[in-house]
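One chain of protein is taken out of this complex; the other chains stay put.
A and B label the chains in the order they appear, each numbered from 1.
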Amino acid sequence: MKSLTKELWMDIPQRRMIVSLHEQVEDLVRESGVQDGMVLVNAMHITASVFINDNESGLHADYERWLEGLAPFDPGTDPGSGGYLHNRTGEDNADAHHKRQVMGREVVVAITDGKLHLGPWEHIFYYEFDGRRRKRVLVKIIGE
Amino acid sequence: MKSLTKELWMDIPQRRMIVSLHEQVEDLVRESGVQDGMVLVNAMHITASVFINDNESGLHADYERWLEGLAPFDPGTDPGSGGYLHNRTGEDNADAHHKRQVMGREVVVAITDGKLHLGPWEHIFYYEFDGRRRKRVLVKIIGE
Partner (left out) sequence: MKSLTKELWMDIPQRRMIVSLHEQVEDLVRESGVQDGMVLVNAMHITASVFINDNESGLHADYERWLEGLAPFDPGTDPGSGGYLHNRTGEDNADAHHKRQVMGREVVVAITDGKLHLGPWEHIFYYEFDGRRRKRVLVKIIGE
């Protein structure tokens, strides 16, 4: 079995942002020498997601609005008026912990003939829901 | 390490539909000869899901109604009146990109003693959110 393990550092200057990881993951698969296997790509922080969808800025703006509707940002600590109990810890990022559940923590992608085995429009993204600090994404490749 | 890679073609005649993949995945696990490992099953298109839940038509109809509430179909391009920016690309399937995030892209299932290692009611499904064209599902098996 071959394997490759790599932590990618993310440093997003704003609270929320979608960033492509696609080329970095492609490069790591090549570097691993794995011809046949799987790659796991996951956020190492619980206020961020890794997901696969379209590389289209309109859709990304749609996601922003949609997620804000499903789990609105609110620094308040009173659930009765839109806040979150989690924010009683001194954080203001409870919404981020919810948005990340909708978009997911991780993707697992097949490697075939030494390459990511993806459909024509599949693109790997990082979704930051509480940025303005350094965070990590893990890439783990196993196979032969 | 043994592996098996197979693309399954889906050709759903309507926009939305839930279709079982269960027997096909079972057959491929048998064919692979893998006794101990994992199988990844993922939609190769970003307007479809692979998920595991109950093989019960009432629940599937409930999902339809529920997802339509969470991310309604709307061919419009104006977010202010229910549309989506993504539809400015000429598509009318922005809702499908949202529904697929709720239901997920992929499942990873354990293989033990040469069989899918599942609970009593776990059943593998494909969920088409924008059909009427040929699309693919990937099955990737690795193990020994």
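Operating definition for what follows: a contact is a pair of C-beta atoms (placed from the backbone, for glycine too) under 8 Å apart; a residue touches a chain by one contact, two chains touch by 3 or more.
Quick caveat: nothing in here was measured; it's all calculated off a predicted structure.
Participant: Per the definition of touch given earlier, which of B:D11, B:E31 or B:E56 contacts the omitted chain?
Facilitator: Answer from the full complex: B:E56 touches the omitted chain.
Participant: Which of these touches the unseen chain: B:A48, B:L85 or B:M103?
Facilitator: Final answer for the missing-chain contact: B:M103.
Participant: Mind pulling the chain A residues that touch the left-out chain?
Facilitator: Answer for chain A: residues 1, 3, 5, 38, 40, 42-46, 70-71, 79, 84-89, 94, 97-98, 100-102, 104-106, 108, 135-136, 138, 140, 142 touch the chain left out.
Participant: Of the residues in chain B, which ones touch the absent chain?
Facilitator: Touch set of chain B with respect to the missing chain: 1, 36-38, 51-54, 56, 58-59, 61-63, 65-66, 70, 102-104, 107-110, 112, 117-122, 142-144.
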